[in-house]
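As you look at this complex, bear in mind that one protein chain is not there, while each of the others sits in place.
What follows is chain A.
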């Protein structure tokens, strides 16, 4: 059958091309032949699926032979029922393509021989048509009727990943979907605040003065009190910084697990994961989740689902609590120690180290190095509106390290003095880009211009499989009112909302390309920026 199809196809391509050039609409036969050709190409690739699809086609063939005597009129309505057996939804072109006896005089003669091939081609064409019409939503699974036909389409179609909803805020459908989901989970929707700069209108922008707890009942019953407290602390900035947020999140999850009781007729492994979903949505509404938090959540969910069903509730809970403790200990505390050990090798006496903002890991490294009696001094670079550098400065000076404090506008002035730059990271992306506090890429750029080595310190649990090459696509917009400052009793930006052409932008993160980063110090060792995907791959294999 395959060969006949091939030869037929070869003969007919000329016809088809002729008709194409003549501008005529392809007849149904020609369309069929085109599809056959495509099918042949696919067949060359999948030899395994032939056998399985043959069975499907045989079934279809039988049905087809039943259909034919029924007549053309009944064909379209009859389509749904037989098609339902192994087939996808029958769209009109395919239904019409299925032999409408009248128009295809030469076709019936070939019918028995070609039918299997036709069916397959038609099915594929239908799938492609559907996919093209549905656009980017990438419903790869839906057209594939059974597992048998799943492999061929997905291999050929470019796998379109769904865009996360938090970068599609300007798409009203996505917003509606999110609202519905939150309503189902009984979590209030936080509304955006203020005018958003057009380049970033696809991101959420919330106001700190409108906390999510306004819309929650006071003794919060839907959401565990520890999670409400955590959400408040996130949105008010009391818990800030990637490590702190992850630790606080895991602590809150510990409390949730402690207070959890399995409802009757439910399994802990499935029910607890479902319980955590609305909490995670709530925390996401309070402040978008960080990459480290995302990884921690994935780990917890995996641990919960791996609990065997015969495990008793108490044991399961203790096991989970220990898992969390271990995770924090390994990935955060011990990782910090390991990174400090590696970094200290890189710090020599007489060094002038530049740090930016307040990274808990970099502070830890510098304090450890100071304790190990290295002689160095630190330059702390800070930026508005967060002015986190003040906190870093306080911690370093408290230890006894001699520090200088500048604002980021003076970085090119101070860089000739600097011998090394240590930067912390919020996340390391799969293409080697470093996502960190806004301003980091500037520092790395200027340091590169001055030929000063830039070392990024990052634990492996912050490695993220996302790929980003610019800071626009996925970022976080903080409260624009933070930019308002009162000097000498005057607040110039107080009524910024009334000026129609004025928008305040308070970005939180930016991405630094790997060309500006000389070394990444992780708990696995010192790696170049481009080795991040290798680490991710190794991690996945381990898991």
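In the analysis below, contacts are C-beta pairs under 8 Å (C-beta built on N, C-alpha and C of every residue); 3 or more make two chains touch, one makes a residue touch a chain; residues count from 1.
Keep this in mind: contacts and distances are computed from a predicted model.
Look at the chain that isn't drawn here: its UniProt entry, checked against "Translation initiation factor eIF2B subunit gamma", "Phospholipid-transporting ATPase", "Transmembrane emp24 domain-containing protein 7" or "Mitotic spindle checkpoint protein MAD2", names it "Translation initiation factor eIF2B subunit gamma".
Of the candidate positions A:115, A:284, A:343 or A:360, contact with the hidden chain is made by A:360. Among A:129, A:244 or A:484, only A:244 touches the chain left out of the display. For the chain left out of this panel, the touching residue among A:307, A:328 or A:477 is A:328. The chain omitted from view is touched by exactly one of A:181, A:394 or A:466, namely A:394.
Residues touching the missing chain, restricted to chain A, are 211, 213-214, 216-221, 225, 228-229, 232-233, 236-241, 243-245, 247-248, 250-251, 254, 328, 332-333, 357-358, 360, 388, 390-392, 394, 397-398 (touch as defined at the top).
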